[in-house]
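Of the protein chains in this complex, all but one are displayed in their positions.
The letters A, B and C name the chains in turn, as written, and every chain counts its residues from 1.
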Amino acid sequence: MSSERISGKTVAQHNSRESCWIIVHGKVYDVTEFLDEHPGGSKIILKYAGKDATQEYDPIHPPDAITTNLPPEKHLGEVEPDTVEKVVVEITDEEKARQERMANRPSLEEVLNLHDFENISKQVMPEKAWAYYSSAADDEITNRENHAAFHRIWFRPRILRDVTRVDWTTSILGHRSSMPVYITATALGKLGHPDGEINLTRAAAKHGVIQMIPTLASCSFDEIVDAAQPGQVQFFQLYVNKDREITKKIVQHAEARGVKGLFITVDAPQLGRREKDMRMKFEAEDPSVVSASGSDGVDRSQGAARAISSFIDTALQWDDLKWFKSITKMPLILKGVQCWEDALEAYDSGLVAGLVLSNHGGRQLDFARSGIEVLVEVVAHLKEKRGLTFPNEKFQLFVDGGVRRATDVLKAVALGATAVGIGRPFLYAFSAYGSEGVERAIQLLNAEFEMNMRLLGARTLKEVVPEMVDASNLSTHIVAVPGDNLYNNNYESMIYAKLKESKAKL
Amino acid sequence: MSSERISGKTVAQHNSRESCWIIVHGKVYDVTEFLDEHPGGSKIILKYAGKDATQEYDPIHPPDAITTNLPPEKHLGEVEPDTVEKVVVEITDEEKARQERMANRPSLEEVLNLHDFENISKQVMPEKAWAYYSSAADDEITNRENHAAFHRIWFRPRILRDVTRVDWTTSILGHRSSMPVYITATALGKLGHPDGEINLTRAAAKHGVIQMIPTLASCSFDEIVDAAQPGQVQFFQLYVNKDREITKKIVQHAEARGVKGLFITVDAPQLGRREKDMRMKFEAEDPSVVSASGSDGVDRSQGAARAISSFIDTALQWDDLKWFKSITKMPLILKGVQCWEDALEAYDSGLVAGLVLSNHGGRQLDFARSGIEVLVEVVAHLKEKRGLTFPNEKFQLFVDGGVRRATDVLKAVALGATAVGIGRPFLYAFSAYGSEGVERAIQLLNAEFEMNMRLLGARTLKEVVPEMVDASNLSTHIVAVPGDNLYNNNYESMIYAKLKESKAKL
Amino acid sequence: MSSERISGKTVAQHNSRESCWIIVHGKVYDVTEFLDEHPGGSKIILKYAGKDATQEYDPIHPPDAITTNLPPEKHLGEVEPDTVEKVVVEITDEEKARQERMANRPSLEEVLNLHDFENISKQVMPEKAWAYYSSAADDEITNRENHAAFHRIWFRPRILRDVTRVDWTTSILGHRSSMPVYITATALGKLGHPDGEINLTRAAAKHGVIQMIPTLASCSFDEIVDAAQPGQVQFFQLYVNKDREITKKIVQHAEARGVKGLFITVDAPQLGRREKDMRMKFEAEDPSVVSASGSDGVDRSQGAARAISSFIDTALQWDDLKWFKSITKMPLILKGVQCWEDALEAYDSGLVAGLVLSNHGGRQLDFARSGIEVLVEVVAHLKEKRGLTFPNEKFQLFVDGGVRRATDVLKAVALGATAVGIGRPFLYAFSAYGSEGVERAIQLLNAEFEMNMRLLGARTLKEVVPEMVDASNLSTHIVAVPGDNLYNNNYESMIYAKLKESKAKL
Partner (left out) sequence: MSSERISGKTVAQHNSRESCWIIVHGKVYDVTEFLDEHPGGSKIILKYAGKDATQEYDPIHPPDAITTNLPPEKHLGEVEPDTVEKVVVEITDEEKARQERMANRPSLEEVLNLHDFENISKQVMPEKAWAYYSSAADDEITNRENHAAFHRIWFRPRILRDVTRVDWTTSILGHRSSMPVYITATALGKLGHPDGEINLTRAAAKHGVIQMIPTLASCSFDEIVDAAQPGQVQFFQLYVNKDREITKKIVQHAEARGVKGLFITVDAPQLGRREKDMRMKFEAEDPSVVSASGSDGVDRSQGAARAISSFIDTALQWDDLKWFKSITKMPLILKGVQCWEDALEAYDSGLVAGLVLSNHGGRQLDFARSGIEVLVEVVAHLKEKRGLTFPNEKFQLFVDGGVRRATDVLKAVALGATAVGIGRPFLYAFSAYGSEGVERAIQLLNAEFEMNMRLLGARTLKEVVPEMVDASNLSTHIVAVPGDNLYNNNYESMIYAKLKESKAKL
């Protein structure tokens, strides 16, 4: 980086596609060549071409995002402070309406379940954030199947047991958790709330829940660890970098900072195409870019997606696990296992402490099966082939995807899971209410756990046994015969007895 | 209770959250500390702070509700009659509209089935009552599954039998019933109609149907028993109180008053979270309370629900059945059994005369299976393990939940049930039409029974045998693969040949 | 009947509920006591109290309906012709609109399938007729299942066969039929069209299709037989009268007139409750009657339904078949068999020539299974127990209910049916277009048969074999788990790329 001081006037001259400089935190960057790579589209950058973009930049990016993504020669130096014109952020009508909705959020007491958070945050968060968080792969079939799968599992509760005291605390990788739930890793938390992932850290601390820190957090790793309370347990989710030295540095830094488990993502050698999110990008793009790129045949929407994930190692293999074992003492967990064959291989390797049966929230391969469905298959085959029983202290199985109710969690526990990861619901909770939202979400789950444990007749999670569920239809993937519209539309539905007035009116 | 007489003026001074007195039936109560516990919300009480609340109180509460729920020191004494100002009950526009709809109910002749009652009462009962009656646990999946399950059972009727006379009378716990149906216990009948549960008693008397009296009736137990005709059979549903002396008193009083069967609820150690009902509460709450409680983190909506059910013994166990046997000669029936294992344990105990296979109308544990599904499993296992056949005089099986048609009842009978409990439909019938509504409901069922017995080729219930139904899909719990919206929305539905005019218009 | 001549003036004085006379075809009847029994409601009769009702009477009733239903003492005699005032039939706005729609029917060429007829006739026939024809039992589940069941059967067609000539003629009870379809019996044809069932007779004659004459036809039996061409084959559907002498007379008269098969209805000892039709009645009723009957507790809607079917013998039994055999040489067919046990009993009796596997178009017992489902069970069990194969010349199986396409028919044939009965679609065809509509319907079926036989690779019906269909899901009666509305409504459907304009607009 140059150490030269640059005048605001000079910066102001580089205000076009051809030459585009911006100021962030008092430093000047040449982003001309980065315009088309910007995950958020070029339009938003061009709006600040030649200007101070800090105010727009901060809520969305980790502090080091720009220094990491731009080559050093594009770091032009510091700006002379008083020479920069203040940028007045214009607020669009849409944004005003959104802020008004934000001001009118229901009180937290009125939020009765995790669905409420999703609904409220859909209304109060920026469209872009909603598109990013809610989108999934292809036709988003797997995304919704994740939730639907739980509805094919039904309870067989027991009666006449003393359920005065019910206890749903558990131990995850040897660490106490107030419930069989952990906060799983989700990316770009500042899209939804300025405090980003730290909202989760704070709420997790208060309620004894374990948080998994994501590689792609908006807050920096250290910010998130710094926000933790003494003794608070955190895990780390890792996208493995092609450059193993970088990976090693990240992993050992995590261990040094006290992280208690390393969750290696194995279902995302390339990040998924999420069309709802891509669709949103076109709205945000400078139209001239779109038409330009249209004519040269280069698909920049692909390029952008690839840019974010280009560091991920597509060559990651079973053999690499030994290397991980050699660089860290943290337990290794594979996140994204989707069939019993891989579960068995992982177990037989003797290198991993557990698996997350997951399809990445439906964001990677559409028509991947739900984690809960895979759980049943893994438990059955590992019992048959290795005599294992689950939940298993030495080889723990986790499930994530589609969880909205404590009943969902208890179904997973009954079928052998140690705990369940919840992602989007907590994301929605803090997007609408900050860390208090996450706290409320945890409280609601606690209330549901207490009720449901009693109604199941289970005093502890040990008593939540396989016989308590009927999962025999779990693998039944039905699409009904397409409707006979002519027949069905001819059918005239029956009607109720009508009130006299309405009868008169009709 | 103080015996002192209090002036209306004094009462009138206690008209705020800080000090709130009300008058009910000429007595003064200090309800300040009860405000936040009130199941109906604090707002409605504060409206009568310092005033006579009798007119508002009466239609909803059992006469002894206030004396039971308030500690004696809050019973301040009698008011001086002439010193109290008359309360003019203001009628809201919504209430006026509701009363108008009530005046425009269809004639009872136009009510052709039990669905009609539900539809009409939804329109004519107070919103609060509808929310309380219709709500169920979590996402109300089990609530609706209860009805859906019957639709997975199909008939195999027989022909060419002399069905001139068909007889669907039966015997329940040794008592004659005009149909294989009893009126099951449902709470708070006065929410729907000023006469509450007595509507049921009257109609039951006329038509030879057995009524089960609920613990949480709006009318007092004795009022309901007093309303019965000589020889009329009544059962009693019991929530077991932690204080066994109270339980004993209640049970022995019931027996002394002639109750013929004790149905002990075993599926509700804690009353369920019913969000539709909780949602309604926020409308009824004083907003200042909500925000206040929001800030101190106390969840009063939980508190209220807990208040009602706090007396229920969460420690009730199998061993307690012997104690019940020791304090009463009434036959004991467990209400809320949900798997064959518990059914077997109940049978083997030798202490119970029958079971109600029920999930509490879907109001307790969501994803509990329907009673009718559990019936098939219980019948199969008790046959296999103990050689029992059903219907069985000595160990009777009942089912409740989701019944709307005589066909539903006959399916249960074919599969081994002695009789079926119907709750909400009767509740809706009297909410809209008083006891005449209940009578009409019974008549409609009778008309359906006559028709369906003939069409099945069954002269008596004994001839309604398992071979008459195909229940092979009963346990199939399917959720279809989530829809491919892009594909489906592209599909253009076929159209019919159009009338010439409409063709011109389009 | 009195032979006295009555003056129009005298008749005109009996113009009220208390005394109600009407004139039909120049004869005077006292219908005072019949008012409440009238299937069409009392209101419509009272409109003609004291007047000439012929014009209204004719299109709906068989000529002898009034003489059959009124006791002789109510037949008061002939009216003096010139003393009667002409009745001017007022046409309501609804009726005018309906007639306009009738005038605007699409041309017959535009009618491309049987669904079209249903849709058009729904728009152009009187509401009352639509309600009567389309209604079915209880919640009309079986009614719709009849059609749905065919959609669970899929084809396995064969290729590379010479299908230049395809032949779908067949033989039904030894009589040639141009297709494996007959026109099954449906009641009250004049509700839809003034020529009633004769529309069917005429079209059947032209196209070599067999018509089954219903007991409850609007045209008299002889009118229908008279309308037939020489050599035209007709069957007769019989509701057995309690008075066996009447039954005998009817049966022997049918045989004498040349009827070739007697289809004895065995699924209707009592006619079903059809609420859509009952609902319509209340619209047609004199409101004063409704309230009057409401107060005395008598359910006239029941009474009316019962009145029509009161002659049917509820005691009809297997033994009676011998008696039928003794009074007629016509082959006997049982119409309404619904399980293999009864099919076997019928076969073993040696008295019957065939069975119609039917649930009466869904109008009797709701949750009765479809005929096509019963067919598979009957074929399997009669093969296993008696070594029969189907189609079988000596013991023919028919199916009716839900047929709309030639593919439906071919599925039934592949599974063992000799032919299939079609009812409502022909009724709708003539209601909208008279006999030409029925002809068009038959032509459409022929066009579909030709196409489908070729595409199946079947030159004759003999080549339509069981291996050509996959019916393995036929008995799967699924009701999906009730929807998770909170989850589903949160899901935001994906969208397409938008046209630029519409993008601008949104």
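What we mean here is this: contacts are C-beta pairs under 8 Å (C-beta built on N, C-alpha and C of every residue); 3 or more make two chains touch, one makes a residue touch a chain.
Predicted model only: the values in this text are computed from it and were never measured.
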Option from C:Asp52, C:Asp139 or C:Glu197 whose C-beta touches the chain left out: C:Asp139
Which residue of A:Ser19, A:Thr68 or A:Asn104 touches the chain not shown here: A:Asn104
Identified contact with the non-displayed chain, of C:Ile44, C:Ala380 or C:Leu455: C:Leu455
Residues of chain C (touch criterion as defined above) contacting the omitted chain: 107-110, 112-113, 139-141, 143-145, 148-149, 151-164, 405, 407, 411, 443, 447-448, 450-452, 454-456, 467, 470, 472-473, 476-480, 485-486, 489, 496-503
Hidden partner chain, residues of chain A it touches: 100-101, 104-106, 110-112, 115-116, 119-120, 123, 138-139, 141, 266-270, 272-273, 275, 278-279, 282, 290-291, 293-294, 299-302, 314-318, 320-321, 334, 336-339, 341-342, 364-369, 475-482, 484-487, 493-494, 496
In chain B, positions touching the absent partner: 113, 115-116, 118-119, 122, 130, 134, 139-140, 144, 147, 151-152, 275-276, 279, 404, 478, 481, 484, 486-487, 489-492, 494-495, 497
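Please note the rule applied: only the chains that are shown with their structure count from here on.
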Copies chain A and chain B - rotation angle from C-alpha fit, nearest 5 degrees: 90
For chain A paired with chain C, centre-to-centre distance based on mean C-alpha positions, whole Å: 59
Distance from chain C to chain B - Cα centre to Cα centre, in angstrom: 42
Touching two or more other chains - residue numbers and ranges from chain C: 115-116, 119, 139, 275, 279, 478, 481, 484, 486-487, 494
